[in-house]
Each structure stands twice: as C-alpha cells, then as structure tokens.
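Note that one protein chain is taken out, while the other chains of the complex remain in position.
Each chain gets a letter, A, B and C, in the order it is written, and its residues are counted from 1.
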C-alpha cells in the first residue's frame, strides 16, 4: 500500500536547465519542406508537439518543432532536438530507447550522462503523470521515423 | 450495521399449523366457470399461484386455487382461501390490508388473532425473502379483485 | 464575509487521509471535484459490511443474504431521502457517467430520430456530452449547445430559443466542474417542460455540495456519483421519473433484473430492479448510505454555507495574485470550484509545484475540452473546496502559488 514518502521528489525538478530550455527553446519553428512531419498529442493534458526533420543519407540534417505544453514537454522537445541534430537515424533510435529506459524502466539516469542536458529530466520519473509529458516528443519522433522508414523500405519487405 | 442475533427466529416457523395447510391444502382445484381468475408469480423463487373466485352479490361464494411453491406460499394460499370463502369483497379487501400490515408494516400479529390460522404466518416477518412467499396469494387476490371490480363498475367511472 | 457555517477543523478529524503528509508537508487536498475524501464512518461502513453481512442480495434465504439485502435497500431509501426522490426511481449505477449513458441508450436512442434534437451546453463534462454525440450518430438526430457567456454562465436567451421544437431532450449540468457555476436548472426545466422536452441533469457537482430537492427541481432524470460526496468509488445514482423508467427498456440485462426467462423470451422485473443487472456494488451502497447520513448529520445547508464562505475568501485572495486569471463567476452563483491560470506557466507545472508543498489541485482540461476551447486555453489549474477545507488550506495554496511564480519568473 502507498506510504507517505518523508522526503519528496527531486527538488531540482525545475532546475535552471529545464527552465532554460522552456524559456529559450532550441530548434523552434517547423522546417518546410521536410522529409518527416509528425504530430504528437497527450489527450490527458492537451500538450501538443509538431516535429519536422530533414534527412539526408540516413543523417538528421535539420530539426524543427512547434508545440504548446508544460515546461517538461517543451524542454524535453528542445533537448531532444538538440541531441538528434546531425545524428544518424540509427543513433536517434538508440537515443529514444535510452531515454525511454531511463524514464519508464527505471534505468540509472547516468546512462544519459554527458548526452547534452537530457539527464536533467530524470527527476520526472517520480511523477507518472509527468513522464508522459517528457516522453511526448520522443514518441512523436518514433512514430515519425517509423513512417519515414516504412516509406523508404524497398517494397516487399 | 447488522449484528449477530443471539436468539433466532420463531422456532415455530414451521409449526404444525403451517405444515398442515401445506400438506393438506384447503380449496385446492380451480373453479370453472369462475368470475375472477388471477395468476401470481414470484420471479425470485418460481412460486406460482392461480386463484379463481365465484362471486354473487358482492359475496365470495367459491374459492379455488392451484399452485406450486414452498410451504409458506402454499399454506398462506390455503389459509387465505379458507378465510375469504363466504366473505364480502369489502371484507376481503380489509383482510388483505390487515395481512399486509402485519407482514410488511410490522403490525402486531394479534391483529389477526382469531382469524383462522393466519396468525401462524407471523413468524415469516423476520425473513424478508419469505415475506414475498407469504404475500403471493394476497397480491394475486388483490390484482384479481381490482380487475373484477374494474370490469363491473358502471362505465364512465 | 459571512461566518463559516461549520467547524472545518473538527470536520478534518473525521477524514483519516487528511493526516497524511505529502512531500514532507501537511496534505492540503483541493481536488474534491475530481473525487472527495471519505470520512472514517464511510470507510468503516464498507469494511463492516464485509465483516458482518456480506452476501449476494435479493436472492438469499439465509441470514447474511437478508442483512445484505436490507442494507442495500436501506441505502436506496437513504439516497432517496437526501434528494427528496421516490425510492422506486433510484437506480444504482457505477457513477454519473453510467447514469447518463443509461438515459442516452435506454431513453434517447429508443425514442429519437432524424427529426429530433438534443440540447446540452458548452460547459458540459465529457460524460454529459459524448453520450449524446453517440446518440446523435446512432439516431441521426441533431445536437445543439447552449453557449456559455464570458461570465461563465449559461446564455439563457439562447437556451430559451433552443428549448422548442424539434428539441426533445435537454441534458445539462447542475453545477459546472470547471467554473463552479450553479445553473438555473429549475428555470430550465420549466422552459423545457412547457415544450414537452424531457430534462436530464448532471448533478455530479451539485449533490455533494448543496441541498438538492428533486421534487422541486422536477427534472426527469438526475445523475450523481457517490465518490464525490464522501462515498466510495464504484457506486453512483440515476434518479428517474418512475413512469419514464417503467416505459423504458432495460439498459444492461442479465441476472436480477428479470421476471421470467425462457429460451425464447424474457420479461423484466419492476423498477428500479429492471435497471440493475448482475450483482450490484453492495459494499459501495453500504458506504454510500453512511456518506448520506454523514452529510445529513452535518447538514447540507451548512456544507453549502461553508463552501460559499471559503470560496469567497479564496476568490478574494486569488484576485490579488499578479498574472492570475480566474475563470467562472463569483458570489452566490459559485460553488467552491476555482479554475485559474498563471501567465507564462503551464497549469501542469503549477500542479507539480503545488504538489511539492502538499497542495493537491488538478491541472488539465477537467474532461471539458470544448469549454477549454471556449475559454481560449488548453488547460487550467483547478482548486476545489469541500467541507473539510479550511482558511489555512487556502492560505497554503496562496503561498504555494507564490512559489510557482518565483520559480517561473524570468
């Protein structure tokens, strides 16, 4: 049964790094034309993200997003955009996996240490309802990549 | 909140008088022709009663029933038949009211004292599920009388 | 400001959960509009049922079956008493949502067609909106909405214009779960009945907070939830006009709602049993019965008075917070539900920061997406008050809002 936790959550939840991304989002603005466009939405809170990618030779050449939502979802989107810029699609998938593992499967946040600012989001883990906020851009990216790759696969596969 | 009752129900619930009516029902067999025919049914237990009456000048001249059910419903039907035989419709209504008051409104069973064997059914009051059994012939009679009187009323009323 | 009508400090002691500490702070529970807390007597009524009386109802010929049936039916009588209704019209359902679905499917879907219209309002909870969209899609009828004014009230002129042919059914909230507005239901019922329009009322936010007299309101259907009125989850109530309930087909079918079943056909039991298929939430009914008697012994007038006074106090305090926008009316037409936004801060972030100070509010669309759109926001934060809330709770809320502003200030 649930117990009162004497000490609370990460007092650093809103630490400067998150607020900084929230206030000064990187990669804001959609790309046009884009190779991938993906829309994500959290029906529980109304947060929305539109993600656009330009891809050349399996590399993410450009990232842009629009969105509205809380500090967690917007900071997560901004941080993600920073990280995948210039990476290969494979690396993007791998990053999605690592981020998910950290937030949903309880993996040590140090697995994201050194990957830009992402580790700062680890405090979100304690709040199931906010995990969805942090995950929003990542599931949106994943859905977009799936579509992109599906379209690019040789027929018959 | 419900409490354990240390002393139980009427140990006389199945006393001889009820069992006697159950084993040797009075007025068994339907009348044909009849002035009133009424069917009663308790969906919870499947008990059924068919009641037929011959009425002359506002008097119950003949009563007959068929039915299947438990000792309580059958004994109640048998006792009721005995009591209304020869009574006026008005008296029948009054008896229905008194019986109901005793079983459902918690009226002192002595109100039925001296009216044949009816008082013997008072032990049923403690068992909500059995009250329906005891009431079955009475509600069947009431429904039948209503129809009979409705039909016999001068038109326009 | 009027004096508080009950001693909330004492009432608090009746609710064991209010002794919880959350994130190192005293719990300040301001989310009663989502689900209220339960007094000890309700919690115990439920466990007492399982300890002393548990059995299935309307079936047993044994002592426990008798106890369970009596308890269950006495819960029905108690609920009927609280809202001045005929017990024959009191149907136990899971919650308000199921109650409204019952009316939608067993009444509206059966009776309406392409020539008819249903009316609800822009401030409805999804539970009093989506079921009517379903009926519209199933029957081809129209669906129209009474607009909400900028003051957060129903536009009564527009309502009057809508409450005539081809409208056949009006379904409207008694009290808005976002704005706290008390809608003039008596007046709407009068308008509707003049035109032969059936009225269904979503009473989820009314019955817990104010005296409700269904005899006087005269609505045809009225739904509410036990869990918002100090009762357990799992049990709610639909009150229906007995005559209508008798005419309607059943909603769910199965055990306990039948009269005669053959392989070919089935006849139904009498109301209200016709609408209670299968084993009901008997433990929940025991808890709801205790909740009703708890509220009655406190007095619904006092509950409303306390809510109104505390609401005034909170509205005044909130009005002084820079950058805070509150949605909904003030004064006598407001029932302790305070929705607001802080400029530049998403309500989710408001909620999370408040939670760090032990203050539980809700943030989101409150199951009212169309109303959010009408208010021009994606979401709001919402503090909702109940009989166990105190001025100290409101003061803590205000302090915590100060922290939100501090953290999110540039």
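Keep this in mind: contacts are C-beta pairs under 8 Å (C-beta built on N, C-alpha and C of every residue); 3 or more make two chains touch, one makes a residue touch a chain.
What you see is a predicted model, and the numbers here were worked out from it, not measured in a lab.
J.: Using the contact definition given at the top, list the shown chains touched by the missing chain.
T.: So, spelled out: the chain left out of view touches A, B, C.
J.: Which residue among C:46, C:78 or C:238 touches the omitted chain?
T.: Residue touching the chain left out of view: C:46.
J.: Kindly state which of the options C:64, C:156, C:302 or C:377 is in contact with the chain not pictured.
T.: Of the candidates C:64, C:156, C:302 or C:377, C:64 is in touch with the missing chain.
J.: Just to verify: which one of C:111, C:134, C:164 or C:193 makes contact with the chain not shown?
T.: Here the residue in touch with the unshown chain is C:134.
J.: Hey, which subunit A residues sit against the chain that's not shown?
T.: Residues 1-5, 41, 43-44, 127-130 of subunit A touch the chain that is not shown.
J.: Identify the residues of subunit B touching the omitted chain, counting contacts across the whole complex.
T.: Touch with the absent chain occurs at residues 4-9, 11, 13-14, 19, 23, 44-48, 68-72, 127, 129-130, 133.
J.: Pick out the residues on subunit C that sit against the missing chain.
T.: Contact residues on subunit C toward the absent chain are 16-17, 20, 22-23, 27, 29, 31, 34-35, 37-38, 42-44, 46-47, 50-56, 59-65, 94-98, 100-101, 122, 125-131, 133-134, 145, 225, 227, 232-235, 252-256, 258, 260-263, 265-266, 277-284, 348, 351-352, 354-355, 359-364, 367, 369-370, 373.
Here is the rule we use: only the chains that are shown with their structure count from here on.
J.: If each chain is a node and each touching pair an edge, is that a line, ring, star, complete or other?
T.: line
J.: Taking each chain's centre as its mean C-alpha position, how far apart are subunit A and subunit C in Å?
T.: Here the centre of subunit C sits 37 Å away from the centre of subunit A.
J.: Just curious, how far off is subunit B from subunit A if you go by their C-alpha centres, in Å?
T.: About 76 Å separates the centre of subunit A from that of subunit B.
J.: Taking each residue of subunit C in turn, which ones touch at least two of the other chains?
T.: Subunit C, residues with two or more chain partners: not present.
J.: Which subunit A residues sit where two or more other chains touch them?
T.: none
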